[in-house]
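One structure coming up, written as structure tokens, with questions to follow.
Shown here: the complex without one of its protein chains, the others still in place.
Chain naming follows the written order as A and B, and within any one chain the residues start at number 1.
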Amino acid sequence: MTDGRPFIDLDWIVRNLDDIWQRTADHVVLTVLAVGIGFAISMALALAIRRWRVLQAPVLAISGTLYSIPSLALFSLLIPFTGIQSLLTAETALVSYTILILVRNLIAGLDGVPPEVIEAAEAMGYGDWQRLWRIELPIALPVIIAGVRIATVTTVGLVTVTALIGLNSLGSLIVNVGLARFFFTATLVGSLGAVALAVAADVGLTALQRVLTPWARSRALGT
Amino acid sequence: MEFLADVAAWFIDPANWSGSDGVPVRLGEHLVLSALPLAAAAALALPIGLSIGHTRRLAGLALNASNVGRAIPTLAILVMAWLLLSRPLVELGLRREAAEITTAIAMAALALPPMVTNTFVGISQVDRELVEAARGMGMTGAQVLFRVEVPVALPVILAGMRTAAVQVVATATLGAVVGTGGLGRYLIDGIAQRRYEEMFAGAVLVALLAMAAELLFGWLQRRTLSPGLRAHRPRGLDDAEQVRSPA
Partner (left out) sequence: MTSSAAVVRLEHVSKRYGPQGGALAVSDLSLEIPAGEIVVLVGPSGCGKTTTMKMINRLIEPTSGRITIDGEDVMSLPAVELRRRIGYVIQQVGLFPHLTVAENVAVVPRLLRWPPGQVKDRVEELLDLVRLEPATYRDRYPAALSGGERQRVGVARALAADPPLMLMDEPFGAVDPILRDRLQNEFLRLQAQVRKTVVFVTHDVDEAIKMADRIAILQRGGILAQYDTPDTILANPASEFVARFVGADRGLKRLSLACVRDLPLSQPITARPGEPRAALRDRLESAAADYALLLDEQDRPLGWIGRRDLGGEGAVAADDATPGSPTVQPETTLRDALSVMLSSSVQLGVVVDERERVLGLISVDAISATLGGASVEP
């Protein structure tokens, strides 16, 4: 199967732990950058949409269209302008993908704040930004974090494709080491690593949400 | 924008429209490579999804499996399928088709989760009262399923197929990494050999194909949404689709 080597070469893994670790770190950086920048842009878009609803349809249509373009194709469309083997290329595409998910969740979360809560906040003397920061965003947090979870898991998968445009990540382990040398162990390690990252992010964010929203766990007594 | 002029030149060049590396051939390969696994997955996913949705058993298991499946990167499944299955396939004398076959298998595997999930969610979201009324009128289980539940659930089911279709087009593109034909060849070869107009042209074609698939299934979805049900659609953003991973 693998040219005389054992099916899973544990030795190789141990010897290359540093390299594997480095690729994992790179993978994490690419992911966090994309989700972080995507979140900031999405927040700005969501706030703009809530202020001028007419923007909602076009923004969602555009990001929806971008979302359906396969990642390799989107990278390729950017390369002539932002460079091959370029962080800018990768991040531009990755951020675009997160935007659709995050904008939708931000809008849904903020729209989900009960109108009487908003009326009460206004009547009690909260200014607009105060109300957003202290009332609306905290209440919308569960939905927002759910969106961040999905965006993160999705991005972890997409980062693997950046290996095809020359960037370092667990994806390069899968393709440049594993596939190129027909070396299953490397591919397996890269794949499991990516899955582990995705699961860890998902679990971590879920835990974060529980910590940040103790009120969401309350149950009505007897009603 | 000299570059875009080069791309335009590539599109105009008749050489790129003939022969085994020409657009028609590559497009054809891409479509065949996409359609077969999609059909196979649908043939498998629909019955499974329908029975889970109808009987409501194993729903939790299916949902969890689908969630786990979503965390596995497309490229990982593609490459692993190749590494595991190509040797045996070559031994069976299928050397030329090995890349296509392993890729097709990976694609079918990736298309299953969204289709199964959407199918069973769509069916289980059908108002229980409708089902009871149908039974009360004397319909058998199968009749209830096909005459009541499926038509009502059809938009959600088609949303799942739409997700799967776009996924499949994307994976077929990546298949070029392990040696398949299809439009992905332009991208992979273009990058490897620095023929960036070819890469870009290929990317345009892939993007158009993906959007076409999206629009086609979107149109089907809207067409099958009975006018009576249209009033029920919640205002706003999603149209009853599972969030999909781009690939």
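Side notes on the structure shown:
One rule holds for everything that comes next: contacts are C-beta pairs under 8 Å (C-beta built on N, C-alpha and C of every residue); 3 or more make two chains touch, one makes a residue touch a chain.
Nothing here was measured: the structure is a model prediction, and the numbers come from that model.
Of the chains displayed, those contacted by the omitted chain across the entire assembly are A. Of the candidate positions A:120, A:180 or A:203, contact with the hidden chain is made by A:120. What subunit A contributes to its contact with the hidden chain is residues 114, 116-127, 135, 138-139, 141, 213-216, 218-223.
Note that in this section only the chains that are shown with their structure count from here on.
Note: centroid distance subunit A to subunit B, computed from Cα atoms, is 22 Å. Taken together, the subunit B residues at the contact with subunit A in this complex read 3, 70-77, 79-80, 82-84, 87, 166, 169-170, 173-174, 177-178, 184, 187-188, 190-191, 196, 199-200, 202-204, 206-207, 210-211, 213-214, 236-238, 243, 245-247.
Those residues of subunit A that touch subunit B in the shared complex are 1-2, 60, 65, 67-74, 76-77, 79-81, 84, 97, 101, 104, 107-108, 111, 150, 153-154, 156-158, 160-161, 163-165, 171, 174-175, 178-179, 182, 184, 187-188, 190-191, 194-195, 198-199, 202.
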